[in-house]
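For this depiction, one protein chain was excluded, whereas all remaining protein chains were kept in their positions.
And now, chain A:
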């Protein structure tokens, strides 16, 4: 084959001569004495030691010196590592201590808050359905004079020998005149004496231009309770033990009767009222009272609801209901 010539001319690369010649620092023997702990320096030192060893084989001391240097370097490195680990461990322990201190502080704060809290009078939770029996300063009932809460008077009479209900009445500024029926109701409330020896429930009755009968026991702890039937339930739970029906086997029955009363009060036509009365008759069946053989809050609810329904006359009631009403009248005395 033919010889191939290069197309490009070859240039000789000449090193510049204007610069000073520089020593190779890593090869300098002086660096051996530095003893730096950095990895680069360590590598350089090691290399330097080897070179020296190669050059001066006959001198044993130099070799020993190199070995010593390596050993010292190793020891330095290990020492550094140990220091790092120790400091990390120390910091970790500090952090743990701080955490423990924080926990202690939080515990103290919680304890402090606990001390400030109110002490409650805890009674048997089972008996009143878990409702906390906070001492009642005052229970406010807002009612419209057109819908008189007769249950209040019924309960006051029924509990005459068990509890005492102290009722104070006020007229709100939205109500110019409360009418004769409300005044008569107030007079009847005043007739029942207040017995200081018995446990007391304070009730403030405010005649007000409002849509629903409403009860407020504490504006900061409880929401208002609407509806006369629900107020009966509440008072039944805070009242005497004989009327607390949560633990009774007739609990559901009593609630059902109270629900029928609630719907009865909302009926607009006489036809539906009569239908509700028939439902009540079914609930009564052969019993003496809606709550069994004894008077209960269900009877109070039915009795006061029927008073508020003048359109429901004795003709609309069944004979069983008429007989029941006579028995109940002896207790509630309205």
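Note that in this section a residue touches a chain if its C-beta (ideal position, glycine included) is under 8 Å from a C-beta of that chain, and two chains touch if they have at least 3 such contacts; residues count from 1.
As a convention for this text, contacts and distances are computed from a predicted model.
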item	value
Choices "Ribonuclease H2 subunit C", "2-oxoisovalerate dehydrogenase subunit beta, mitochondrial", "Electron transfer flavoprotein subunit alpha" or "Aspartate--tRNA ligase, cytoplasmic" - which one is the UniProt name of the chain not shown	"Aspartate--tRNA ligase, cytoplasmic"
Selected residue (touches chain absent from view) among A:219, A:249 or A:319	A:219
Positions on chain A where the hidden chain makes contact	116, 118, 137-138, 140, 142, 170-174, 204, 206, 208, 216, 218-221
